[in-house]
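With one protein chain held back, the other chains of the complex are shown just where they sit.
Chain nomenclature is as follows: A, B and C, assigned in order of appearance, with residue numbering initiated at 1 for each chain independently.
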Amino acid sequence: MSVAEAPEERAAAEPESEAWQPKIVAFCCNWCSYAGADLAGTSRLHYPATVRVVRVPCSGRVNPRFVIRAFQRGADGVLVAGCHPGDCHYSTGNYYARRRFLLARRLLEYMGIDPERFWVKWISGSEGPKFAEVIREMSAAISALGPNRKAREEE
Amino acid sequence: MEADDGTRGAPTMLQYSGTSLEPLVQAALRVMGDGTRVFAPEAGREVRAFAPCEPGKVPAAGYWATLTNTDISPKGYLLPQTEDVMRWRGGTGNLAIEEPEAGPPAVLLGIRPCDAAAFELLDEVLIGGPFVDQTYRRRRERTVLITMACTKPGPACACDAFGLSPGHRSGDVVVYPSGGRLLVLANSPKGEEILGALQAEGGPGGAVPADPGWAGEVVAAACSTPTPLGERILVQGLLDNPQGIAGALFASKAWDRLAPRCLSCGACTYVCPTCYCFAVNDEPRGQSGRRVRTWDSCQFKDFLTMAGGHNPRPGKLERVRQRFLHKLNYHPQRYGKFLCVGCGRCVLACPVGLHIGEVAEALAAEIAPLPAPVPPAAGAAAGAAGAAGEGSDA
Amino acid sequence: MKAVAQDLTADLARLEELARSRARELLEAGTVRLVLGHRQAWTGPTAVPHFVTTPEAAGLLVTGPGCAAGIAKYVLDEQDKEGKVAVLARGCDTLGIRRMIVDKRVDPEKVLVIGLPCAGSIDPAKVANAVGADAAAIARVTPRDGRVEVLLHGQKEPVGGPPLDGILRDVCLACDQKVPSGCAEVLGADLAVLAEVSARPPVLDAGDAEAEVTRIESLSPGERYAYWADVFSRCLRCFACRNACPACNCRVCTLESYDPKWLGHPTDMPNQFMFHFIRAMDVAGRCVGCGECERVCPAGLPLMSLNRKLSRDIRLLFGVERPHVPGDVEPLGRFEPEDPEEFM
Partner (left out) sequence: MPRVGVFICWCGSNIAGTVDIARVVEAVAEMPQVVHVEDNKYTCSEPGQASIRKAVSDHRLDRVVVAACSPRMHENTFRKTIAAAGLNPYLLEVANLREQCSWVHEDKEAATVKAIDLVRMAVAKVCRHVPLFTSQSPVTKRAVVIGGGIAGIQAALDIADAGHEVVLVERTPSLGGHMAQLDKTFPTLDCSACILTPKMVEVAQHPKITIYAYSEVEKVDGYVGNFTVTIRRKARSVDETRCTGCGVCMTRCPSNVPNEFDVGLGKRKAIYVPFPQAVPNKATIDREHCIYYQRGRCRICERVCEAKAIVFDQPDELIEVQAGAIVAATGYAQFDHSVYGEYGYGQYPDVITGLEFERLVCASGPTEGKIKRPSDGRIPETVVFIKCVGSRDENKGVSYCSRTCCMYTAKHAILTREKIPGSRVYIFYMDVRTAGKGYEEFYRRATEEYGARYVRGRVSRIYPKGGRLVVVGEDTILGRKAVVEADMVVLAAAMVPQPDAGAIARTLGVSYDQDGFLTEAHPKLRPVETNTAGVFLAGACQGPKDIPDTVAQASAAASKAAALLCREALKTEAMIASVDESRCSGCLWCEAVCPYKAITAKTITERVRGKNVSRTVAEVNKSLCHGCGACTVACRDGAMNLLGFTNQQILAEVEAVCL
């Protein structure tokens, strides 16, 4: 195992404090996923308070650079959520997003950033339960990975 | 600039048999104190820089004899690519500013005379003048330069063209390998201290005062080692009357021919041991932040762009001219010497072969007529025709 | 083989003559203001970009394996001046120019692309390894009898080197553009041996060319991070990779934008990752594979390992067979409803 793996490993072993909770930045398209998140709320579905939603008009608006910036500033996970293929409010935005993030995520993985920290999900306005579920799964997955140390700048 | 016989002053000169540098390094560490880190030229890479070197695993002097100088200069150890100028926290009312701590002392082991001389040039600019660059000064005081006389000049080396030599005495301690023995010269008060410590060691194989006669020969030999391009790069004429020729050099038509090739990348300036341009920027994070100093390059398009959008050096011509005239004329005007030690790094780094020798040749032509250009070697067969020479478009 | 090689040498020499005379013609006729080509470097084994504005200067033009530097990017600046620019373009230069034309950055009316068949250009490091010398110690490399002769600095006699293929740059070994396409004219079409050599399929197929990508992919995440962290820690931020790249042709580079500040000034690891992520993503599907970014890097960063990773994924995921050949729309400027969904 190489040195660079160490911090991640250690983190997984002993999160620095009991309280440590991952911080997840979620870019949600206004028409589907943001509405889905709202629906989760109106349906009183509970999920961990690890996620902070950034509202965007469309997943096609999300620049992969936003994702890196989030990691750079210390986010432990990033989620990009948009309408299901074919359902884009603007008809094509999520298709471009899909291509872009297919490449971006593979590139991150290639650079040694754990791809499990970066999720892309299609969540429709009627999928409140799915939104809650995704946040639960993601929080669990990232808690297991521990804090993001690789891409994050030191304070 | 007077010829360099390498024997100015009467410094402590020690010698000891065997080529291990370990005792010398240990002495330096004792003088510099705990936590001192040692850096030395790395090997086994296509592009080589200085890298941490474990005390106890210090290579023998002979090791460097097999290597040319590093491709990346050690400049960064005194003038880092990125350094904090300050950090702040809070805002109006509760603002707290902290200065960065100096970092551990360092020993630059096996630095070449040219690079050590480069630091002396930087000293004049950064701490010699009315304004003193504090972070540079702090590092400088906590760094020891153990210079290794150059036994293997690189193919682009031309220190002797710039008034130095492979044996030039620079840095705090200068080491001259000669056969199975090492001649060790103190070249600064700090150097004297270290040699003192070294001498105190004594013991078998320990250092003893060197025989002056022998020392003289060793140094003289080192200083007369020729460099591949030393004789081809004709710059000395440019030192005679820098003010007088400035106009002619600035107006030279040669720039029209030389500049277009430039990619406006900063490679030359970043590998250069004497380029010291930097930028200062704030990196705010909410209520706190850092003010960082980073390298900057006069070759960048926007280096001089001002708030209003005006850029006094908008074109390659202006920027290329600036760099070379700064090295070859502006600096001489103020300090009486070139801002170049002939290490040849820019020559090797430049992706388009914009060669300081080529420039010097063109400039020399402005102040004294040159012999007719050698006709270029024909034939792709000579995918390159080595020393075929310049030849002029004009 | 032997005979062939001699003829190749002869053909290359002939090609050089053709290039010089064509340049002379164009300048004398006033067809163009400038001819872009190569000339002998002031020192060292390679040739450097040459800006020919007078018929006399055309005499200094050289072609052949010493010409490593790409010259496409220069068109971007030079087209702004009065008159047309002619480029003595190898396949890689041609792709670069087409890249900038497709990006609407170069006006096709302003540039005359004169194609040169190319047998590849030398990689000094490979030569060095082959003859066991320091890369920079090489004074001259000469193809002779199917192999190359290498002259080292300060030596009288050249030493025998490996076969030409053994010392060509990797990008040249993978090149499928040895005969430039889409040019106004191609010189030396009648040079039999050169034609034969340049018509040969790439020495490295996609797989070989991406061997390094495959290797890196096979590492553990930690090892991959360590690998790139070490690579990026050496980055000087001189932006040579960007300035040499024909696909990096924006008027103003976002990397230097203050508002928003995409890239922080500190050269710490997170910012270096950001820098190289942005560079790689912005040339994704647009990289022409000329390898200039890697060639010009003073710190020797393996930038093509990022570009090849992306072009390979584009090929595998989106079925774009030759992403390096500029099309009308970049792979990221289009989509298929059936595009794969790996993790969505």
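Here are a few things to note about the model shown:
Definition applied: a residue touches a chain if its C-beta (ideal position, glycine included) is under 8 Å from a C-beta of that chain, and two chains touch if they have at least 3 such contacts.
If you're wondering where the values come from, they're calculated on a predicted model, not measured in any experiment.
Counted over the whole complex, the shown chains touched by the missing one are A, B, C. Touching the chain that is not shown, out of C:A189, C:A211, C:L316 or C:V329: C:V329 (per the contact rule at the top). Of the candidate positions C:A184, C:A211 or C:C250, contact with the hidden chain is made by C:C250. Of the listed positions A:A40, A:V120 or A:I142, the one in contact with the omitted chain in the full complex is A:A40. Considering the complete assembly, chain C touches the hidden chain via residues 80, 103-105, 249-252, 254, 257, 259-260, 262, 282, 329-330, 332-334. Contact between chain B and the unshown chain involves residues 91-92, 285-287, 314.
Chain A residues in contact with the hidden partner, per the touch definition given at the top, are 21, 23, 25, 30, 34-35, 37-42, 44-49, 52-58, 60-64, 66, 69-70, 73-75, 89-93, 96, 100, 132.
The rule is short, and it goes like this: only the chains that are shown with their structure count from here on.
Centres computed as Cα averages put chain B at a distance of 31 Å from chain C. Centroid to centroid, with C-alpha atoms defining each point, chain A and chain C lie 38 Å apart.
Those residues of chain A that touch chain C in the shared complex are 1-6, 8-9, 64-65, 68-69, 71-72, 85-86, 92, 95-96, 98-100, 102-115, 119-122, 150-154. By the touch criterion stated above, chain C contacts chain A in their complex at residues 216-217, 220-229, 262, 264, 266, 268-271, 273-274, 276-278, 280-281, 284, 306, 309-310, 313-314, 317-318, 331-332, 335-337, 339-344. Per the touch definition, chain C reaches chain B in the complex via residues 9, 12-13, 15-16, 39-54, 56-57, 59-60, 62-67, 69, 73-74, 77-78, 121-122, 125, 134-144, 151, 153-154, 234, 236-240, 242-244, 256, 264-268, 292, 295-296, 298-300.
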